[in-house]
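Just dropping this structure here.
Note that one protein chain of the assembly has been removed; the remaining protein chains are unaltered in position.
Chain nomenclature is as follows: A and B, assigned in order of appearance, with residue numbering initiated at 1 for each chain independently.
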Amino acid sequence: MILRWVDERLGMASWARSGLRKIFPDHWSFLLGEVALFCLVVLVLTGVFLTLFYVPDAAVVEYEGSYAPLVGTEVSRAYASVLELSFEVKAGLVMRQVHHWAALVFVAAIALHVMRVFFTGAFRRPREINWLVGIGLLLLALAMGITGYSLPDDLLSGTGLRVIYSVVIGIPLVGPYLAFLLFGGEFPTETIISRLFVFHIMLLPALLIGGVLVHLAILWRQKHTQFRVPGATERTVVGRPFWPSQVFKSTGLLFLTAAVLALMGGLLQINPVWTYGPFDATTVSAPAQPDWYVGWLDGSLRLFPPIEFTLLGITIPSVFIPGVVIPGIAFAIMTLWPFIEPRLGGDREEHHVLDRPYDNALRASVGVAGLLAFVVLTVAGGNDVVALIFNIPVEAMTNILRVAFFVVPILGSWVTWRVCRELQRRTDVPDPRRPVVLRRTASGGFEEGGHER
Amino acid sequence: MSAERGITILLGASMAASLALVGVYIFDIREAPLEGALLAVALGGVGAAIVVWAVTLMHAPPEVEERHEMPSPPSERDAAAHALDLGSVTRRRFLVRMLAGAGGLLAAALALPAFSLGPQPGRELFETGWRAGARVVGGDGEPIRPDDLVEGTVRTVFPEGAVGRADSPVMLIRLRPSDLQLPNDRQGRAYEGCIAYSKLCTHAGCPVGLYRAEDRVLICPCHQSTFDVTRGAVPVFGPAARRLPQLGLGVDADGYLVAAADFDEPVGPSFWNLTHEGGDG
Partner (left out) sequence: MRTARSLVALLLALTALLALAVGLASGGPRHDAAREAPPAQESGAMGADLYAQSCASCHGPAGAGTEYGPSLLGVGAAAVDFQLTTGRMPFAGQPGTQAKRKPVAFSQEQIDSLVAHVVSLGDDEPAGPAIPTVTTSDDLLARGQEVFTGNCAPCHGATGNGGAVGGGALAPPLDVTTPVQTVEAMLVGPGQMPVFALADEDLDAVASYVDWLQNAPTPGGFSIGGIGPVPEGFVAWVVGMGMLLVVVFLAGRSWRRAGGDE
């Protein structure tokens, strides 16, 4: 009935039929991106709730809520509204904590999804375009995280903002102008909270959601990649139809993701801003860390040697290279990898059947090196906490990590290279640098099955 | 256990948890752990039930679908290119250039309001609230005499009348005068073992709020830059490359600590023109 009504107006019956019959290959790792998507759903839902109570206002008020140690303290209205949300609003604390945990898990799921796509070569032609969209989404997710982290206007978030300001002002030639434009003057400014709010709840989510839709549309158009299961060829997709199985599975996953986040939001206290106290530009709380996905940038700042020099009257501040140049290079390599790989011996053919992670030793080695460098920097971002937990001097920790930043990725990529070559020998796979061979023999899928055993 | 039974249990658990959630809300039981756990069961029950349902009761055999070629046939592509072709229009190069020029200028005009977002950086990066003769006061606004500070004391202080000003916090430390080995360009800035440095780290601007009394070093908790207080706050560890700016100290007629002058260099993080004396703009 409804179908008919809609079809008479939009004429979508044949589109719907083919859409519902669309084949989705099965592999658990294909669900990582879905987990990220469902985290986003939870973030939007909880975020809308929080928006209705949060006040993006730096004006100073006297706190009069139920949290005893702050009663009578001068705080910003933003900070007071977060406390009210946490202590006075029914279900507010759970919503806030679910939102924060969802943000942490969101980026974690994106990270795993990116790893899956990278190590299986799913970014290869024709999917470079969706890789680029995906990197854009990753950057937007990071920007969402950073702007959101800064909103409560507590001592920890304010310290994070200050570091961002210092990195921006340190950009040669344009830094001071850019920092003053972004922050509305010399740090700390009254306007920054409301600006971050506009970015966090309007501009960035619009871009993020729009980008996700493009990401999915391209996926739909290009169809999934798939692993080398029997019957998989470059010309076909093997799997189960979108309706009903895939829809049911995904819906179930949506609810289960939300369940995990709800459990964390209820049982595990996160970002207790009331213990950090309101932001005060003249003091600081320790340990001072950003959320995990920014930890590597903070680690880069911590590890970099004290180098500051003046060249032709232009001072290059000590934060510039670790805070701007190194992350810039890292993201540039990551973004351009689908175009770099063909120049390093990869091929330029279309691929719909995925590599196993060890099929391309070069890619695996580069990926492992990047991953390990990220891990070392992330540990460095928490070096004082690690030092506290394991009772080692922070200085020793820093010096070890400075060495590890070079040694660990190199060692890791060498081991990866050897392991990949060994696995390739054992599974008797054709040289990955000449995957044309695979394309020719895969028409029936019989030989592929033979390799699998 | 049969699949139907499993699904029934799961959905039943979810319904029970949802009802309990309603109760928790109505009776205003403020326990985040309880709310979170109930919510998890309510959501997880539904989710698990749907997944179990799909896995066990929907036997869809694997199917094979043909992939379509991504590139369009050449004829199709040519036709599209032809349709896009502006033909005669592009030959009117003058008009095309005018159009581009108009668009560019319009974009520039429209982009200008972005500069309303912030002022031009001027002298403020080079100045703080400290002035010659400004009394040194604590967070409570009370002036300080050297003898108020026992050896080993550290206090965050401000210029009188500017308590809490973000660019002016100073770490005031009292040491034994004989322990000081100030560099030549910072001689005479201490007063009877009282010594004062900007609290803002020269690396990323965090307040260097940590002081190790035995080692006589100030440490920034953000990135562990460490400054030797006895030697003019020269960085001895961590990423900071510049000394903390030092405030010259003296006493006024009433015996209270005062600043000799404003800092002679910018406080906080470095920027490209920090060595330029002017900073006018």
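As a working rule, a residue touches a chain if its C-beta (ideal position, glycine included) is under 8 Å from a C-beta of that chain, and two chains touch if they have at least 3 such contacts.
Please read all numbers here as calculations on a predicted model, not as lab measurements.
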{"item": "Missing chain: touched chains present in the view", "value": "A, B"}
{"item": "Given A:44, A:89, A:247 or A:270, the one touching the chain that is not displayed", "value": "A:270"}
{"item": "Touching residue (missing chain; options A:256, A:303 or A:354)", "value": "A:256"}
{"item": "Contact residue for the chain not shown (choose from A:13, A:41 or A:388)", "value": "A:388"}
{"item": "Absent-chain interface as seen on subunit A, which is shown", "value": "26-32, 35, 68-73, 86-87, 93, 97, 101, 104-105, 108-109, 112, 155-156, 240, 245, 249, 252-253, 256-257, 259-261, 263-264, 266-272, 275-277, 280, 282-293, 295, 382, 384-388, 391-396"}
{"item": "Positions on subunit B where the hidden chain makes contact", "value": "1-3, 6-7, 9-10, 13, 30-34, 36-38, 40-41, 44-45, 48, 51-52, 55-56, 59, 61-62, 139-140, 148-156, 173, 207, 209-215, 217, 219, 221, 224, 226, 237"}
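The rule we apply is simple: only the chains that are shown with their structure count from here on.
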{"item": "Separation of mean Cα positions, subunit B and subunit A [Å, integer]", "value": "19"}
{"item": "Parts of subunit B lying in touch with subunit A, wherever the complex brings them together", "value": "25, 28, 30, 32-37, 39-44, 46-51, 53-55, 58, 60-67, 70, 114-115, 117-121, 124-125, 156, 158, 164-169, 199, 202-207, 209-210, 220-225, 235, 237-242, 268-276"}
{"item": "Contact footprint of subunit B on subunit A as seen in their complex", "value": "21-23, 90-91, 93-94, 97-98, 126, 159, 162-163, 165-167, 169-173, 175-177, 179-188, 222-223, 231, 234-241, 244-245, 248-249, 251-260, 262-267, 269, 280-288, 298, 301-308, 310, 313-319, 322, 350, 352, 383-384, 394-395, 398"}
